[in-house]
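Structure record follows, encoded as C-alpha coordinates.
As you look at this complex, bear in mind that one protein chain is not there, while each of the others sits in place.
And then chain A:
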Amino acid sequence: MMRREHFFVLVTLCLCILGVVAVYSVDPLRDEGFGPKSFFGRQVLWNAVGWALFLLFRFSDFQWLFRRSWLWYLFSVLSLGAVLVFGESDETGAKRWLFSRSVQPSEFAKLALLFFLSSYLSTNRDELDFWSLLVKSAFFVAVPTLLVFLQPDLGTALVLGVLWFGALFIGGWHKRKLGLLLGLFAGLSPLSWFIMKDYQRKRILAFLNPWKDPLGSGYNVVQSQIAIGSGGFLGQGWLSGKQTQLRFLPARYTDFIFAAFCEQFGFAGGMVLLTLFILFFWIVLEVAQRVENLEERLFAALFGILFLFQVGINVGMNLGIAPVTGIPLPFVSYGGSSLLVHLAGAGMIARLIWRTEQEERERWI
(Lines give C-alpha, C1' and ligand atoms only; values in the text may rest on other atoms or scores of the structure.)
Protein backbone atom coordinates (compact mmCIF):
# COMPACT_ATOMS: atom_id res chain seq x y z
CA MET A 1 0.00 0.00 0.00
CA MET A 2 1.15 3.45 -0.82
CA ARG A 3 2.29 5.34 2.18
CA ARG A 4 0.23 8.36 3.10
CA GLU A 5 3.23 10.62 2.89
CA HIS A 6 4.02 9.58 -0.65
CA PHE A 7 0.44 10.10 -1.65
CA PHE A 8 0.54 13.57 -0.11
CA VAL A 9 3.75 14.46 -1.95
CA LEU A 10 2.22 13.16 -5.16
CA VAL A 11 -0.89 15.31 -4.74
CA THR A 12 1.22 18.39 -4.00
CA LEU A 13 3.48 17.68 -6.91
CA CYS A 14 0.51 17.27 -9.25
CA LEU A 15 -0.88 20.62 -8.13
CA CYS A 16 2.45 22.31 -8.79
CA ILE A 17 2.82 20.69 -12.20
CA LEU A 18 -0.68 21.70 -13.21
CA GLY A 19 0.15 25.18 -11.98
CA VAL A 20 3.21 25.31 -14.20
CA VAL A 21 1.17 23.98 -17.12
CA ALA A 22 -1.44 26.66 -16.53
CA VAL A 23 1.08 29.47 -16.20
CA TYR A 24 2.76 28.26 -19.39
CA SER A 25 -0.51 28.42 -21.26
CA VAL A 26 -1.12 32.06 -20.36
CA ASP A 27 2.48 33.21 -20.67
CA PRO A 28 2.61 36.06 -23.18
CA LEU A 29 6.36 35.57 -23.63
CA ARG A 30 5.90 31.89 -24.40
CA ASP A 31 7.01 32.25 -27.99
CA GLU A 32 10.19 34.03 -27.03
CA GLY A 33 11.76 31.12 -25.18
CA PHE A 34 11.77 30.35 -21.51
CA GLY A 35 14.33 32.67 -20.09
CA PRO A 36 14.12 33.82 -16.50
CA LYS A 37 11.99 36.74 -17.70
CA SER A 38 9.08 34.64 -18.85
CA PHE A 39 6.34 33.92 -16.36
CA PHE A 40 6.73 30.23 -16.98
CA GLY A 41 10.48 30.29 -16.37
CA ARG A 42 10.07 32.15 -13.14
CA GLN A 43 7.32 29.85 -11.95
CA VAL A 44 9.63 26.88 -12.55
CA LEU A 45 12.35 28.67 -10.63
CA TRP A 46 10.04 29.42 -7.70
CA ASN A 47 8.98 25.80 -7.74
CA ALA A 48 12.58 24.71 -7.46
CA VAL A 49 13.14 26.99 -4.47
CA GLY A 50 9.80 26.00 -2.98
CA TRP A 51 10.54 22.29 -3.24
CA ALA A 52 13.93 22.88 -1.65
CA LEU A 53 12.08 24.45 1.27
CA PHE A 54 9.67 21.51 1.24
CA LEU A 55 12.56 19.08 1.60
CA LEU A 56 14.24 21.24 4.21
CA PHE A 57 11.21 21.13 6.49
CA ARG A 58 10.47 17.53 5.66
CA PHE A 59 13.91 16.45 6.89
CA SER A 60 14.43 18.79 9.81
CA ASP A 61 12.61 19.18 13.04
CA PHE A 62 10.66 22.41 12.90
CA GLN A 63 9.78 22.58 16.59
CA TRP A 64 12.00 25.62 16.91
CA LEU A 65 9.58 27.51 14.69
CA PHE A 66 6.91 27.18 17.37
CA ARG A 67 9.29 28.21 20.12
CA ARG A 68 10.18 31.41 18.32
CA SER A 69 6.69 32.16 17.03
CA TRP A 70 6.71 35.57 18.74
CA LEU A 71 9.74 36.43 16.68
CA TRP A 72 7.94 35.54 13.42
CA TYR A 73 4.94 37.47 14.59
CA LEU A 74 6.95 40.60 15.36
CA PHE A 75 8.92 40.19 12.17
CA SER A 76 5.80 40.01 10.01
CA VAL A 77 4.20 42.98 11.76
CA LEU A 78 7.38 44.98 11.17
CA SER A 79 7.61 43.98 7.53
CA LEU A 80 3.93 44.81 6.98
CA GLY A 81 4.61 48.17 8.58
CA ALA A 82 7.58 48.57 6.26
CA VAL A 83 5.34 47.86 3.29
CA LEU A 84 3.10 50.73 4.27
CA VAL A 85 6.11 53.04 4.62
CA PHE A 86 8.54 51.91 1.92
CA GLY A 87 6.35 49.64 -0.13
CA GLU A 88 5.92 49.73 -3.87
CA SER A 89 2.56 49.97 -5.52
CA ASP A 90 1.20 47.66 -8.17
CA GLU A 91 -1.21 48.43 -11.04
CA THR A 92 -4.20 48.84 -8.75
CA GLY A 93 -2.38 51.41 -6.65
CA ALA A 94 -2.19 49.15 -3.62
CA LYS A 95 1.10 48.89 -1.75
CA ARG A 96 1.85 45.22 -1.38
CA TRP A 97 5.46 44.72 -2.23
CA LEU A 98 9.00 45.05 -0.89
CA PHE A 99 12.39 44.79 -2.60
CA SER A 100 11.42 45.95 -6.07
CA ARG A 101 8.27 43.92 -6.18
CA SER A 102 9.85 40.60 -5.39
CA VAL A 103 8.51 39.90 -1.90
CA GLN A 104 4.92 40.11 -0.75
CA PRO A 105 5.15 40.19 3.08
CA SER A 106 1.42 39.56 3.47
CA GLU A 107 1.94 36.03 2.12
CA PHE A 108 4.57 35.31 4.76
CA ALA A 109 2.36 36.90 7.41
CA LYS A 110 -0.10 34.06 6.82
CA LEU A 111 2.50 31.49 7.83
CA ALA A 112 3.80 33.59 10.71
CA LEU A 113 0.32 34.01 12.13
CA LEU A 114 -0.26 30.30 11.70
CA PHE A 115 2.69 29.53 13.95
CA PHE A 116 1.85 32.29 16.33
CA LEU A 117 -1.76 31.24 16.82
CA SER A 118 -1.07 27.55 17.23
CA SER A 119 1.77 28.25 19.61
CA TYR A 120 -0.08 30.93 21.55
CA LEU A 121 -3.24 28.89 21.99
CA SER A 122 -1.43 25.74 23.00
CA THR A 123 0.73 27.63 25.50
CA ASN A 124 -2.46 29.02 27.01
CA ARG A 125 -4.36 25.78 26.64
CA ASP A 126 -5.91 26.21 30.07
CA GLU A 127 -7.73 29.26 28.82
CA LEU A 128 -9.22 27.67 25.72
CA ASP A 129 -12.93 28.47 25.40
CA PHE A 130 -12.36 31.51 27.64
CA TRP A 131 -13.41 35.01 26.61
CA SER A 132 -10.12 36.38 27.96
CA LEU A 133 -7.96 34.35 25.56
CA LEU A 134 -10.36 35.14 22.73
CA VAL A 135 -9.96 38.86 23.31
CA LYS A 136 -6.18 38.66 23.70
CA SER A 137 -5.72 36.60 20.55
CA ALA A 138 -8.10 38.91 18.72
CA PHE A 139 -5.83 41.80 19.59
CA PHE A 140 -2.73 40.04 18.32
CA VAL A 141 -4.40 39.07 15.08
CA ALA A 142 -5.95 42.49 14.62
CA VAL A 143 -2.56 44.22 14.32
CA PRO A 144 -1.25 42.49 11.15
CA THR A 145 -4.79 42.24 9.74
CA LEU A 146 -5.23 45.98 10.02
CA LEU A 147 -1.82 46.59 8.44
CA VAL A 148 -2.76 44.37 5.51
CA PHE A 149 -6.15 46.00 5.23
CA LEU A 150 -4.47 49.39 4.94
CA GLN A 151 -2.37 48.33 1.94
CA PRO A 152 -5.23 47.84 0.93
CA ASP A 153 -5.49 44.11 0.48
CA LEU A 154 -8.97 43.11 1.51
CA GLY A 155 -8.45 39.50 0.44
CA THR A 156 -5.44 38.76 2.60
CA ALA A 157 -6.94 40.68 5.52
CA LEU A 158 -9.95 38.42 5.20
CA VAL A 159 -7.67 35.37 5.13
CA LEU A 160 -5.97 36.46 8.36
CA GLY A 161 -9.33 37.09 10.02
CA VAL A 162 -10.58 33.70 8.95
CA LEU A 163 -7.40 32.16 10.27
CA TRP A 164 -8.19 33.61 13.68
CA PHE A 165 -11.78 32.43 13.58
CA GLY A 166 -10.56 29.02 12.42
CA ALA A 167 -8.24 28.93 15.41
CA LEU A 168 -11.15 29.63 17.76
CA PHE A 169 -13.20 26.97 15.98
CA ILE A 170 -10.49 24.30 16.13
CA GLY A 171 -9.41 25.51 19.58
CA GLY A 172 -12.74 24.35 20.94
CA TRP A 173 -14.56 27.53 21.79
CA HIS A 174 -18.20 26.83 22.48
CA LYS A 175 -20.44 27.16 19.44
CA ARG A 176 -22.59 29.74 21.23
CA LYS A 177 -19.56 32.04 21.51
CA LEU A 178 -18.62 31.42 17.91
CA GLY A 179 -22.21 32.07 16.86
CA LEU A 180 -22.18 35.30 18.81
CA LEU A 181 -18.95 36.34 17.06
CA LEU A 182 -20.38 35.51 13.65
CA GLY A 183 -23.55 37.44 14.49
CA LEU A 184 -21.48 40.41 15.59
CA PHE A 185 -19.47 40.25 12.42
CA ALA A 186 -22.57 39.97 10.25
CA GLY A 187 -24.13 42.87 12.11
CA LEU A 188 -21.09 45.11 11.76
CA SER A 189 -20.07 44.21 8.22
CA PRO A 190 -22.58 46.57 6.58
CA LEU A 191 -20.73 49.36 8.39
CA SER A 192 -17.54 48.39 6.61
CA TRP A 193 -19.19 49.69 3.44
CA PHE A 194 -18.38 53.17 4.64
CA ILE A 195 -14.68 52.59 5.11
CA MET A 196 -14.22 50.67 1.89
CA LYS A 197 -12.43 52.15 -1.07
CA ASP A 198 -14.47 52.88 -4.15
CA TYR A 199 -13.09 50.00 -6.17
CA GLN A 200 -13.89 47.61 -3.33
CA ARG A 201 -17.50 48.73 -3.29
CA LYS A 202 -17.71 48.31 -7.03
CA ARG A 203 -16.43 44.77 -6.69
CA ILE A 204 -19.12 43.93 -4.20
CA LEU A 205 -21.80 45.38 -6.46
CA ALA A 206 -20.29 43.61 -9.45
CA PHE A 207 -20.41 40.37 -7.54
CA LEU A 208 -24.10 40.85 -6.84
CA ASN A 209 -24.87 41.47 -10.51
CA PRO A 210 -21.91 41.23 -12.87
CA TRP A 211 -24.00 41.32 -16.05
CA LYS A 212 -25.28 44.77 -15.20
CA ASP A 213 -21.99 46.30 -16.29
CA PRO A 214 -20.21 43.50 -18.19
CA LEU A 215 -17.60 45.83 -19.69
CA GLY A 216 -16.95 47.81 -16.52
CA SER A 217 -16.84 46.63 -12.96
CA GLY A 218 -18.37 43.28 -13.83
CA TYR A 219 -15.79 42.58 -16.52
CA ASN A 220 -13.59 40.18 -14.51
CA VAL A 221 -16.47 38.10 -13.28
CA VAL A 222 -18.16 37.96 -16.66
CA GLN A 223 -15.05 37.13 -18.65
CA SER A 224 -14.07 34.46 -16.14
CA GLN A 225 -17.45 32.79 -16.36
CA ILE A 226 -17.36 32.99 -20.13
CA ALA A 227 -13.95 31.33 -20.11
CA ILE A 228 -15.09 28.51 -17.84
CA GLY A 229 -18.41 28.09 -19.63
CA SER A 230 -16.92 28.01 -23.10
CA GLY A 231 -14.56 25.25 -22.00
CA GLY A 232 -17.45 22.81 -21.97
CA PHE A 233 -16.91 19.29 -20.77
CA LEU A 234 -13.47 18.55 -22.17
CA GLY A 235 -12.20 22.03 -22.83
CA GLN A 236 -10.89 23.69 -25.95
CA GLY A 237 -7.52 22.03 -25.63
CA TRP A 238 -4.22 23.18 -24.30
CA LEU A 239 -3.13 26.62 -25.52
CA SER A 240 -6.29 27.11 -27.54
CA GLY A 241 -8.78 28.82 -25.24
CA LYS A 242 -10.00 31.90 -27.03
CA GLN A 243 -10.75 33.87 -23.87
CA THR A 244 -7.27 33.21 -22.58
CA GLN A 245 -5.24 33.41 -25.75
CA LEU A 246 -6.97 36.55 -27.01
CA ARG A 247 -6.49 38.00 -23.51
CA PHE A 248 -10.07 38.77 -22.72
CA LEU A 249 -9.56 37.12 -19.36
CA PRO A 250 -7.97 39.51 -16.87
CA ALA A 251 -5.37 38.45 -14.27
CA ARG A 252 -4.89 35.20 -16.14
CA TYR A 253 -1.64 34.31 -14.36
CA THR A 254 -2.88 34.92 -10.86
CA ASP A 255 -6.42 35.36 -9.64
CA PHE A 256 -8.18 33.90 -12.66
CA ILE A 257 -5.85 31.08 -13.53
CA PHE A 258 -8.55 28.57 -12.62
CA ALA A 259 -10.77 29.99 -15.37
CA ALA A 260 -7.90 29.87 -17.86
CA PHE A 261 -7.30 26.25 -16.88
CA CYS A 262 -10.96 25.31 -17.24
CA GLU A 263 -11.27 26.95 -20.64
CA GLN A 264 -8.52 24.68 -21.90
CA PHE A 265 -9.33 21.49 -20.02
CA GLY A 266 -13.04 21.89 -19.42
CA PHE A 267 -15.16 20.51 -16.65
CA ALA A 268 -12.96 17.43 -16.54
CA GLY A 269 -9.79 19.44 -15.98
CA GLY A 270 -11.51 21.62 -13.38
CA MET A 271 -12.65 18.52 -11.51
CA VAL A 272 -9.10 17.13 -11.53
CA LEU A 273 -7.91 20.33 -9.87
CA LEU A 274 -10.75 20.42 -7.38
CA THR A 275 -10.19 16.77 -6.52
CA LEU A 276 -6.51 17.38 -5.91
CA PHE A 277 -7.42 20.30 -3.66
CA ILE A 278 -9.89 18.32 -1.59
CA LEU A 279 -7.43 15.40 -1.31
CA PHE A 280 -4.75 17.75 -0.11
CA PHE A 281 -7.13 19.23 2.43
CA TRP A 282 -8.28 15.79 3.53
CA ILE A 283 -4.77 14.51 4.16
CA VAL A 284 -3.81 17.64 6.07
CA LEU A 285 -6.84 17.41 8.35
CA GLU A 286 -6.31 13.71 8.80
CA VAL A 287 -2.79 14.24 10.04
CA ALA A 288 -4.17 16.94 12.33
CA GLN A 289 -6.29 14.24 13.92
CA ARG A 290 -3.33 11.90 14.26
CA VAL A 291 -0.65 14.10 15.82
CA GLU A 292 -0.46 13.95 19.60
CA ASN A 293 0.98 17.39 20.16
CA LEU A 294 -1.63 20.18 20.53
CA GLU A 295 0.36 22.91 18.84
CA GLU A 296 1.12 20.68 15.88
CA ARG A 297 -2.50 19.66 15.68
CA LEU A 298 -3.60 23.29 15.69
CA PHE A 299 -0.94 24.07 13.14
CA ALA A 300 -1.99 21.31 10.77
CA ALA A 301 -5.69 22.04 11.11
CA LEU A 302 -5.18 25.78 10.62
CA PHE A 303 -2.95 25.17 7.61
CA GLY A 304 -5.76 23.07 6.15
CA ILE A 305 -8.31 25.77 6.86
CA LEU A 306 -6.03 28.43 5.39
CA PHE A 307 -5.66 26.30 2.28
CA LEU A 308 -9.37 25.51 2.03
CA PHE A 309 -10.46 29.09 2.48
CA GLN A 310 -8.13 30.38 -0.21
CA VAL A 311 -9.16 27.67 -2.64
CA GLY A 312 -12.83 28.27 -1.85
CA ILE A 313 -12.68 32.04 -2.33
CA ASN A 314 -10.47 31.87 -5.40
CA VAL A 315 -12.37 29.14 -7.22
CA GLY A 316 -15.61 30.65 -5.99
CA MET A 317 -14.79 34.02 -7.54
CA ASN A 318 -13.71 32.31 -10.76
CA LEU A 319 -17.07 30.60 -10.82
CA GLY A 320 -18.89 33.80 -9.98
CA ILE A 321 -20.18 32.71 -6.57
CA ALA A 322 -17.72 34.66 -4.42
CA PRO A 323 -16.72 38.32 -4.62
CA VAL A 324 -13.51 39.24 -6.43
CA THR A 325 -10.72 39.55 -3.90
CA GLY A 326 -7.08 39.22 -4.76
CA ILE A 327 -6.53 35.81 -3.26
CA PRO A 328 -4.23 33.52 -5.25
CA LEU A 329 -4.94 29.86 -5.90
CA PRO A 330 -2.43 27.91 -3.75
CA PHE A 331 0.28 26.08 -5.79
CA VAL A 332 -1.30 27.05 -9.11
CA SER A 333 -1.34 30.83 -9.36
CA TYR A 334 1.75 32.54 -10.66
CA GLY A 335 3.71 34.15 -7.82
CA GLY A 336 6.75 33.29 -5.74
CA SER A 337 5.71 34.35 -2.26
CA SER A 338 2.53 32.35 -2.21
CA LEU A 339 4.23 29.29 -3.70
CA LEU A 340 7.12 29.36 -1.20
CA VAL A 341 4.81 29.77 1.77
CA HIS A 342 2.54 26.91 0.74
CA LEU A 343 5.35 24.55 -0.23
CA ALA A 344 7.13 25.25 3.06
CA GLY A 345 3.89 24.55 4.90
CA ALA A 346 3.38 21.38 2.88
CA GLY A 347 6.89 20.25 3.77
CA MET A 348 6.04 20.58 7.44
CA ILE A 349 2.81 18.66 6.92
CA ALA A 350 4.81 15.97 5.12
CA ARG A 351 7.09 15.69 8.13
CA LEU A 352 4.10 15.37 10.44
CA ILE A 353 2.67 12.61 8.24
CA TRP A 354 5.98 10.83 8.22
CA ARG A 355 6.31 11.15 11.97
CA THR A 356 2.82 9.92 12.76
CA GLU A 357 3.42 6.96 10.48
CA GLN A 358 6.68 6.27 12.33
CA GLU A 359 4.95 6.49 15.68
CA GLU A 360 2.15 4.18 14.61
CA ARG A 361 4.63 1.67 13.31
CA GLU A 362 6.57 1.82 16.57
CA ARG A 363 3.38 1.22 18.45
CA TRP A 364 2.80 -1.93 16.47
CA ILE A 365 6.26 -3.13 17.05
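As a convention for this text, contacts are C-beta pairs under 8 Å (C-beta built on N, C-alpha and C of every residue); 3 or more make two chains touch, one makes a residue touch a chain; residues count from 1.
Following the convention adopted for this analysis, contacts and distances are computed from a predicted model.
Only one chain is not pictured, and the protein name UniProt records for it, out of "Electron transfer flavoprotein subunit alpha", "Glutamyl-tRNA(Gln) amidotransferase subunit A", "Penicillin-binding protein 2" or "Allophanate hydrolase subunit 1", is "Penicillin-binding protein 2".
Listed residues A:308, A:332 or A:348: the one in touch with the omitted chain is A:308.
Across A:163, A:228 or A:348, the residue that sits in touch with the chain not pictured is A:228.
Where chain A meets the chain that is not shown, the touching residues are 125-129, 166, 169-172, 215, 223, 225-233, 242-243, 246-248, 262, 266-267, 270-271, 274, 277-278, 281-282, 285-286, 288-289, 294, 297, 301, 304-305, 308, 312, 315-316, 319-321.
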